[in-house]
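Every protein chain but one is kept in place in this view of the complex.
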Amino acid sequence: MYENPDGVMIGLEVHVQLNKLKTKVFCGCSTDYHNDPPNSHVCPVCLGLPGSLPVINRKAVEAAIKIGLALNCKVEEHTQFYRKNYYYPDLPKGFQITQYDFPISSGGYIMIEGEDGEHRVGITRAHMEEDPGRLVHEGTIDKSKYTLIDYNRSGMALIEIVSDPDMRSPKEARRYLDKLRNILEYLDIFDGDLEGALRVDANISIMGGQRAEIKNISSHKGAERALLFEIVRQKNVLRRGGVVVQETRHFDEAREITLSMRSKEEAHDYRYFPEPDLVPLKISGWAPAIKEMLPELPDARRMRFVEQYGIMDDHAKALTSERKVAIFYEEVAKIADPKISAVWICDVLKGELNYRDLTIEAFRKEDMLSVIELLMSKKITEDGAVDIIRTLLDKGGSPEEIVKEKGLLKVEGDIVSTAAEEAIKENPVAVSDFKAGKEKALNSLVGSVMKKTKGRADARAAREILLGKLG
Amino acid sequence: MITKKDLEHIGWLSRLELSEEDREKYTPKLNSVLDYFGELDKADTGGVEPSYHVMPMSNVFREDVPIASLSQEEALSNAPKNQDGFIKAPRMM
Partner (left out) sequence: MASINELIERIHADSSEEIVTEYLEKIEKSKLNAFITVAKESALLRAKEIDSQGHDGPLAGIPIAIKDNISTKGIATTCASKILTGYIPPYDAHVIEKLKEAGAIIIGKANMDEFAMGSSTETSFYGPTLNPWDTTRVPGGSSGGSAAAVAGGEAPLSLGSDTGGSVRCPASFCGVVGLKPTYGVISRYGLISYANSLEQIGPFATSVRDVATLFDVISGHDPRDSTSVDRETNYSSALINDVKGLKIGVPEEYFAEGTDKNVEKSVRDAINTLEELGATSVEVKMPHTKYALSAYYVIAMSEASSNLARFDGMRYGLRTEDSDWHTTFSQVRAAGFGDEVKRRILLGTYALSAGYHDKYYLKALKIRTLIKQDFERAFRDADVLIAPTMPYPAFKLGEKIDDPISLYLADVDTVPINLAGVPSISLPCGFSGGLPIGMQVIGKHFDEAAILRTAFAFEENTDFHTRQPEGS
């Protein structure tokens, strides 16, 4: 049982950009703007020109339903759009089209790895809305002399996923975000690697205080940092006898602190009302049909991997925690031994990738198959295999070439045998120590064999041979 | 009844800068209109659903097919201030 001594309650609002759609949510502008100049993917609708009107993208509604289902939500048969009225320079119409009453889905949950095992996080609602534009400040937001606006992002389809305040630590918040991102990637509606794909606002309170809303969090790590800072800040306020007030705070990513945004802006009154330019959606029948076509989700795939491939649950979890890794694994395991594949992908490849801040795309599945094949046929040692993987990541090439260049082919048994005999002859002290019961003395003999074979001998095999000759 | 103080708040929500003189001028006129709207209270609307839309339409969609956007030049052509392809807005704080 996790005690949660400070009574931390964290709820997250995650904005997910449906960046795999071809067009924006209410207009036909292409979503493929990430490498293009500012304001080059805009039209009268997403620029908010007078007289333009929104029309909803059918695929965005389908994606919203997919997300609702994947988060175990109830998907509504009647849903509609509202205007949220507020001013901000990134908002071209002076209101945002979003949902309010009758959101498309609500009342779901996901399971995360909590402080004390499996932990359920409730999903309050997941609704559709439009993304505002992007603001660029010269320097920092509070010092910049002007603001530059790029509306290419304006009108991108967003799903806002609001969680219940069920997370009890920054670590759980991060795990929630990881899990959420993973589920979304399985649905194939979102590319988490694109800029601005997933943005987070966090609500956090501790026992004895009101909640603060932290805005401008753009990474999972950032969320954890912001929340850690905020807990310390709130505890300090309470310790000094102060009051934690309800407020909005801005996360300064560079300094890893949150700043109060105390201003008149706090006096929000969004004046929600139904968007007259969009008609309601009556989508009974859509959810069951989409459910049929829903892809396998991470938890189901993890269970299947354990069952189908006989691998350890920890491996299955690691393999399925990223959709691309899971696909990579299954392709390898189709040809090579599934258990050995799991070990090498989870325990070696993922570590090497993380170390280099690379993703699975940096490694070819053919190379993984070659390495496993070389290992299985005992042509290379495990150390050699690790060396090949590292070299492939750092310099490229092919496993066969690397084996040749680095001379990694495991040496033949009689060469090891000769080397063992030489080692015994050359190290009489170690031999007598060993025979006197000092087991560790064997290590120096193994070392000597490895040196003579330039590391190409399998250490375990060398040990066996030495034991045989000394025995 | 709205007071001059209320009007200041409504002006803020509407992003309309109102001078003292404006507030003096608007308050009685707005109140006379609100008085007139008081008529609404007399209507019995018990059990009546609101008509958000006048036509009973639903499910109007676009397909997910890109169409040509404006050129950057067209997009910026009406912006009073722009810089390096961006629209230039005032400072935030």
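Per-chain residue numbering starts at 1, and chain names A and B are given in the order in which the chains are listed.
By definition in this document, contacts are C-beta pairs under 8 Å (C-beta built on N, C-alpha and C of every residue); 3 or more make two chains touch, one makes a residue touch a chain.
Here the structure is a predicted model, which is why all the values come from computation and not from measurement.
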Legend entry - Residue among A:Arg83, A:Arg174 or A:Arg302 touching the omitted chain: A:Arg83
Legend entry - Residue among A:Pro37, A:Pro276 or A:Gly407 touching the omitted chain: A:Pro276
Inset, instruction - Over the whole complex, note the residues of chain A touching the chain we left out. - result: 44, 47-56, 83, 85, 87, 89, 92-95, 146-147, 149, 264-265, 269, 271, 273, 276-279
Inset, instruction - Considering the whole complex rather than only what is displayed, give the residues of chain B touching the chain that is not shown. - result: 2, 6-7, 10-18, 22, 26, 29-30, 32-34, 36-37, 39-43, 45, 48-55, 57, 60, 62, 70, 74-75, 77-81, 87, 89-93
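Note that in this section only the chains that are shown with their structure count from here on.
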Legend entry - Residues of chain A touching chain B in the complex: 21-23, 26, 28-30, 37-44, 47, 55-61, 80, 87, 89, 135-137, 141-142, 144-151, 263-264, 267, 269, 271, 274, 276, 278-283
Legend entry - Interfacial residue positions of chain B with respect to chain A in the complex: 9, 12-13, 15, 52-53, 55, 57-67, 69-72, 75-76, 83-93
